[in-house]
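The complex appears here without one of its protein chains, the remainder shown in place.
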Amino acid sequence: MSSTLSACGAVLRRDLTLVWRRRGDAANPLLFALMVVALFPFALGPESAQLQRIAPGVVFVAVLLAGLLALDTLFRGDYEDGSLEQLVLSPHPLPLLLACKIAVHWLTTALPLILISPLLGEMLHITPEARWLLPLGLLLATPLLSLIGAVCVALTVGMHRAGMLLALLVLPLYVPALIFGAGACMAAQAGLPYLAPLLWLSAALVLALVLAPLACAAALRISLA
Amino acid sequence: MNTLALWFHRIGSPPTAYRLAGRITPWMYGIGAVLGAVALYGGLVLAPPDYQQGDAYRIIFIHVPSAWMSLFAYLFMAANAFVALVWRIKLSEILAMASAPIGAAFTLVTLVTGALWGKPMWGTWWTWDARLTSELVLLFLYLGVIGLYHAIDDRRQAARAAGFLALIGIVNLPIVHFSVNWWNTLHQGSTVRLLGPSKIDAAMAWPLLLMALATHLWFFGSVLARTRNGLLELDAGKEWVRSIALQGESAGGSA
Partner (left out) sequence: MPIPDSLERPPLLEARGLAFSRNDEPIFGPVDFALHEGEVVLVEGDNGAGKTTLLRILSGLLAPTEGEIRLRGAPLTLRDLSPQVSLLSHQAGLKLDLTPIENLRFAAGLHGARAGMSPTTALAGVNLSGYADEPVRHLSAGQRKRVALARVLMAPVALWLLDEPYANLDRDGIELVNRLLENHANRGGAALITSHGAYAYTSGTPRRIRLHARSGEPA
């Protein structure tokens, strides 16, 4: 029997290869986030001060929504061709294998968004103080969103048109991450202390890193039964 | 200990639960209605007007017990979901799913009465006060559970999945509340604080508590009534359901 480490390595290698083979798709969340951010000046007017006030929050929401759209791809491919079953049948701990899948998913959908977040902020004339905090806040918030999202996707895996339902399940659970992440950046922009929300976010992330894979595995077993 | 376990086991059996619920429900509804009427009289008529808000505060006699019930219902749902997932007890599955719509209704009442209170108080229908916002998120959690339950064909799997979601929600509930509180204080300048009676007069206290009791009774009556329907639905093919349906027909009307 293979070792757990090699099993995790196999999952990581496979998922990364699959993303690489379809690397064109990786641009989609980026384009979506760009378009969402661009909508706001069109809706609210180009006045710089007004846009600046809402900049951190808007970027966070745009990244959150882009991630939500990308969430569906986490298990759908594996569910449709039967590989998800093989994953569940593996002798190795399912939570660990799922954690590897979620990690690759985050790496390929959220990390690019984090990298362009300063650009998104610039489009809304974000202040320099908040501009450098934005990637940090997103770095802490997006894994949290991926982990919580994974549990909800596991509950709806295999449903046709689960998109709206998934959003309904996931958005109330996203509220704290959004509040602390965007709140930290908004506080920085207003010259207020921003460390506390970042620490809360980190604590929630650590909690989720441990609990979410377990919950995801349990949810998956319920859904596949 | 054995007799207790045996008693639980018997109650858990669908036909027994159905009969027992049928006997309890009318009493719950009845007593709840009576107590509720008394509480409303006490709150709307007997209690003195508030020195700050005048008569407009009286909506708290519906708003506050509804808020308490919205939380209680969620706890009840989550507890039953836990039992259902760990011990796979059918009755718990049905109880959990039955409490979801009722809890959602109480949450909606809380939000609406909150809005109605807001209008004379602050001139606005909605305010992003910490507590109301938390209630709004709670409503979405309920709707998510209900939505998931109805999206899956297999009723028992649906109850398990939705119950699992309810448990995730309960873990998140304090976190959401905490984060919303923090968020509210961060943006203190723009929002108005929800004013509540700081020292509540005895004449205001008893209708409030009585109303809380009445809503609890009403909740149980409602949950048990829904559970009866759920039991019939789940056991639709079985003998005991058939005999009830036939009895209903021969009696010449609905049971």
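Each chain carries a letter (A and B) given by its place in the written order, and its residues are counted from 1.
As a working rule, a contact is a pair of C-beta atoms (placed from the backbone, for glycine too) under 8 Å apart; a residue touches a chain by one contact, two chains touch by 3 or more.
It should be emphasised that the depicted structure is a prediction, and the values quoted were computed from it without experimental measurement.
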Write down which of B:11, B:171, B:203 or B:236 is the residue touching the left-out chain.
B:236
Which one touches the absent chain: A:24, A:46 or A:82?
A:82
Take the complete complex as the reference. Which residues in chain A touch the chain that isn't displayed?
1-2, 6-7, 9-11, 13-14, 17-18, 21-22, 77, 80-83, 85-92, 97, 224-225
Please give every residue of chain B in contact with the chain that is not shown.
153-156, 234-238
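Here, only the chains that are shown with their structure count from here on.
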Any idea which chain B residues touch chain A in the complex?
137-138, 140-141, 143-144, 147-148, 151-152, 157, 160-161, 164-165, 168-169, 172, 175-176, 178-180, 182-183, 186
Can you list the chain A residues touching chain B in their complex?
151-152, 155-156, 159, 162, 165, 168-169, 171-173, 175-176, 179-180, 183, 186-187, 192, 197, 200, 204, 215, 218-219, 222-223, 225
